[in-house]
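Okay, here's the structure, questions in a sec.
Here the complex is missing one protein chain, while the rest keep their positions.
The first chain written gets the first letter, and so on, giving A and B; residue counts start at 1 in each chain.
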Amino acid sequence: MSSPAAAANVRHHFENAEQQKDASTIGMWIFLVTELMFFGGLFMAYFVYRQAYPDAFASASNKTDLLIGAFNTTVLICSSLTMALAVNAAAVGKKALLIMFLVATLLLGSAFLGVKTYEYHDKWVHHEIPGQHFECEGCKDSGHASLFFSLYFAMTGLHASHMIIGAGYLIFLIIQAKKGKFTPAWHTPVEMFGLYWHFIDIVWIFLFPLLYLIDRVHK
Amino acid sequence: MQAKPFELFPDAASSIAGSVDGLYAYMVLVSAFFSLLIAVLIIYFAVKYRRKDDHVPLPVDEHSIGGMILEIVWSVIPLGLSLVMFAWGASIFFTESKPPADAMEVFVTGKQWMWKIQHNEGAREINELHIPINRDIKLTMTSEDVIHDFYVPAFRTKADVLPGKYTTEWFRPTKVGEYHIFCAEYCGTKHSGMIGTVYVMTEPDYNKWLAAGSGEGSMAEQGQALFNQLGCGNCHASAFNKNLGRCPNLNGLFGTTVDLKDGTKTRMDETYIRESVLYPQSKIVAGYDDIMPTFKGLVTEDGLLKLVEYVKSMGTKNGAQMSAPPLATETSATDAKTGTPAKAGAAKTSAAPAVNVNRPGNQ
Partner (left out) sequence: MITATHPVETKKNYLNAEEGLKSWLLTSDHKRIAILYLISVTFFFALGGMYAALIRLELATPAGDLVESNVYNKFFTMHGVIMVFFFLIPSIPAVLGNFFLPMMIGAKDLAFPKINLLSWYIYMVGGVFTLYVLLSGGVDTGWTFYTPFSTSYSNGYVIAAGLGIFINGFSAILTGLNFIVTVHRMRAPGMTWFRMPLFVWAHYATSMIQILGTPVIAVTLFLLVLERGLHIGFFDPAYGGDPVLYQHLFWFYSHPAVYIMILPSMGVVTEIITTFCSKKPFGYTFIAFSSVAIAVFGFLVWGHHLFVSSQSIYAGLVFSVLSYIVAIPSAIKVFNWTATMYKGSVRLETPMLYAIGFIGLFTVGGLTGLFLASLGMNVHLTDTYFVIAHFHYVMVGGAIMGFMGGIHYWWPKMFGRMYSQVWSKVAAIIIFTGFNLTFFPQFILGYMGMPRRYHAYPAEWQVLNVLSSAGASILGLGYLIAIIYLLYSLKFGAIAPPNPWGATTLEWMTDSPPIAENFEVTPVITQEVYTYSAEEVLHVV
């Protein structure tokens, strides 16, 4: 670990590049732990209310669009793949490939957000936004069904805001990559961002079944 | 309530107060012992081992004074003493949490910033609670707005009063007198004004007080009037309707366990009745369709308590207590009686549910 590129990026308070990289990795994992607790509060609220009002949740969850949800899940999994490939490209020093995969990740992420916007709009049209004008045609126990939609918007909204922050950082990474900042010896930002992106993906992997799938059988 | 002289210990006026004070005495003794032990040791060491000059003595090896043994001793002894506190406190708590079955029932509705109290016999009072001595009293409580807490220090007990559910609290007063009621859960601007007085009276005095009370009829009678006014009897069998088969017959149902449509069971209690009136679709009894409309916004918390009491009175299938004639409409009239704030409260409860308007024709 003493290539000039790596050494150039070692900040003054670290002894060497290895120590710096270790610190970044641990730091990122700890950050993801805090993110887990952040979403954890919402998951806890979801489980408590689902347990209390199973019928309301079952009927309300049937209002989500399974097809759109499945499509978005696929898009997000693909973006995780392209992100993993981008990290690999950075590790082997293939600049063109790195940029290509980063752009692909950005496009897939944007596609996800676009579809999500459409879904929100759809909910808006159908008055399925909790609040004064909330309506839920065909929902059982609509007094409690609105809780499902409250949680739906809080959970997917928080998830989407993480995606937006991620997309912003991706643009920054693409610019950095174009400038040739990343080398096989030092591409920590790409690697750390990869962890973040996979984390968002995993959160969705839990959200999708909880919000879209779990009560389909109830019909 | 007359002013009291300066004192350092509260009145003990309930059956539970003695055991709470006993536990308190034990805890004060344990705490005083350890506080003094630590204080004396620190002062003694600070004086005895105070550095006299700049000479630094060679430190002692901690193992020479049995470090490990000491650590175990001062972990295990406090643990033992505190587990006694736990067990003692838990046993008092169990007594406090389980109202005796034959307790006299009183209904409490908290709202910003007053206590509305209804006696089973029909008497109503605001910020005052008259009760007889040496009788178990059970409060069934709910709130019209925010969280309150019904606290009587002289009885050493309190319980939160929540919107949207019923909580209970019980005590057995043992000393005639007047005692503070406080709201102990912060509830807004006039939180410190949400206070009142408990009057513990001798049995004859209490009966005299009851007799002088309002002639609105008992809680169950008022509930029955409301039941008819809301048209509940059109479907639910009551003394006046025969069971039409579309809705569960409420006679003799209270306190039983009913099977629900989704295969689970639930106990037919105060909370279930309340939930069924406000959210009829959430727990449907097996064998029935969800045809009941919600009464959210149409019935106040006071009214709900009366309905609950009426359904409870159907506990026995004997129609004796159903023979009371239907009374005039009660809901808004009784509220107006309690003074202007009650109106504001009623407006609030009817305004809030508008958020979730649930059409009767939802099926």
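Simple rule for what comes next: a contact is a pair of C-beta atoms (placed from the backbone, for glycine too) under 8 Å apart; a residue touches a chain by one contact, two chains touch by 3 or more.
For clarity, every value in this text was computed on a predicted model and none was experimentally measured.
Enquirer: Which of B:T167, B:Q229, B:N249 or B:T266 sits in contact with the chain that's absent?
Expert: B:T167
Enquirer: Considering the whole complex rather than only what is displayed, give the residues of subunit A touching the chain that is not shown.
Expert: Within subunit A, the residues touching the omitted chain are 11-13, 15, 19, 22-23, 26-27, 30-31, 33-42, 44-45, 48-49, 52-53, 129-132, 143-144, 146-147, 150-151, 153-154, 158.
Enquirer: Applying the definition given at the start, please give the residues of subunit B touching the unseen chain.
Expert: Residues in contact with the chain left out: 3-10, 19-20, 23-24, 27, 30-31, 34-35, 38-39, 41-42, 45-46, 49-51, 56-60, 62, 65, 67, 70-71, 74-75, 78-79, 82-83, 85-86, 88-97, 112, 145-147, 149, 151, 153-154, 156-160, 162-165, 167, 180, 182-193, 279, 352-353, 355-356.
Methods note: only the chains that are shown with their structure count from here on.
Enquirer: Using mean C-alpha positions as chain centres, tell me how far subunit A is from subunit B in Å, no decimals.
Expert: Chain centres of subunit A and subunit B, defined by C-alpha means, are spaced 44 Å apart.
Enquirer: Provide the residue numbers of subunit A that touch subunit B in the complex, in ascending order.
Expert: 53-56, 131-132, 134, 140-144, 146
Enquirer: Quick one: in the complex, what on subunit B touches subunit A?
Expert: 262, 278-279, 281-282, 290, 294, 296, 354-356, 358, 362
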